[in-house]
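Of the protein chains in this complex, one is absent; all others appear in place.
Chain IDs A and B follow the sequence of writing; residue 1 opens each chain.
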């Protein structure tokens, strides 16, 4: 269970924040309304050696004042043998590590526990079969891709889960799977079964891939090609954290607000195209209890927030795709 | 437990005497403690001491299956955990900075510098190779354990002999020493490590092979590992007093001369020991 907060506040500070949230109209230290997010920045393609990457920050106050929650996510593909650890159709493993700079007050043991907790939540949600992309297999029964999604929390100024899921979605969106081509080695008829003939023959080319009999290996079809996007990348979910104080809830808490809030509800929604949204993860964090009807309301309202977040994130991702294409194009034009 | 830092009096005394090029144990600034090498009854067992610093190195060889990515090479592993035996400074289960330095240095000096021909440790490609395991026991720390450990390591490798092996087809026969004379390892070159300590006061000359007190009061050390053929394998200065390039080159020159001297001593001791052993042939 993740710790509800990583900093400590005095009783007076806590009650000040709580009273502000509960009063009518509500007050927050930074003047936001209860449902407003801080400014979110997103950039894809930040780690060139990864297959897909993104950096997300929530609430950065400008280049000279810092602040804000920042997460880097990157995916890396590895070929796996099905005889060893591989799984038919590929698999996804998510790992989160927290920079000590993000949690300067935690000891290294506490930091390990925290990243373990966050990793579990992320992995359990994203590695679920309902979200699994179809193009992670390479050779049926032989080889498949292992997608490692690694996240680094560079700084935490509250609402780290939303940032983590956003960056995970962006990195997966950005991921390109190399195109592969199957290679068959054809046995010559006059040889015994199982003995492979690789040399080029007049009639049978060892690398003839037109007639796929039984694929035994694969090659990259084009080394310089970026590859294809993950199948069903629209499905990757987003997370909204509802911070609950008695019956009121608010979004995108700062670190101080998190410390003054006893209960947090993480709702992870996926919005697959042409089908209704699905709730693919939910977690209640904290030391307070909440009545079941309230939670039902929260889930309903959470869907609304998630939808809004999803739409703006989607627009930004498409914009990023365009920006990078443009950038690549201008670079190419300049070099000519 | 961290030992108490040296007293001000001790510190002043050491600095003042070093300024006059005097060392507390009577050595010249660039004089090394004479290494003592004693060999055990088994081949590849060496006790090496520099003054009161003492390290035992021991080599065992066994035959294993090579990893698929390197089917033609033998394996060398180095085990160098510093136990509290050496000094109360070290604790069980906690990696001290000294241990990291020594482990990494041994790795660089003995493994990465290609001192041992790993391909000659291959018996049958993809099937069987020798696995050499070098274990170092740190018995006493009176300063400069690093040089002592490196010396012990390389001498042990030079002293070690592996059993003769014959391969006929897929069959491997290992002959015990009583039947056929064991084989020395194929060693390309023998690197030796030299550590110099520098002091923050620029008028104090650098000292070679620092004692424990000198090491603790120094403002950083520089270690150079090189062989008698004047090839530097490791040149490591992590922080400490910034030095002008010409001073660094001067240090290198000193190390070159020392390496040749030390190589001679080691070769003589090995020869002496070997002549005292009776090798039986049948």
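Keep this in mind: a contact is a pair of C-beta atoms (placed from the backbone, for glycine too) under 8 Å apart; a residue touches a chain by one contact, two chains touch by 3 or more.
Assume contacts and distances are computed from a predicted model.
The listed choices are "E2 ubiquitin-conjugating enzyme", "Ribosomal RNA-processing protein 41", "V-type proton ATPase subunit F" or "tRNA (adenine(58)-N(1))-methyltransferase non-catalytic subunit TRM6"; the UniProt protein name belonging to the chain that is not shown reads "Ribosomal RNA-processing protein 41".
In the full complex, subunit B touches the omitted chain through residues 2, 95, 97, 100-101, 103-104, 107-108, 112-114, 219-220, 222, 226, 230-245, 248-249, 252-253, 256.
Along subunit A, the points of touch with the absent chain fall at residues 46-50, 53, 60, 63-70, 72, 74-76, 78, 95, 97, 99-102, 104-105, 107-108, 148, 150, 152, 154-157.
What we mean here is this: only the chains that are shown with their structure count from here on.
Annotation: 48 Å between the Cα-based centres of subunit A and subunit B.
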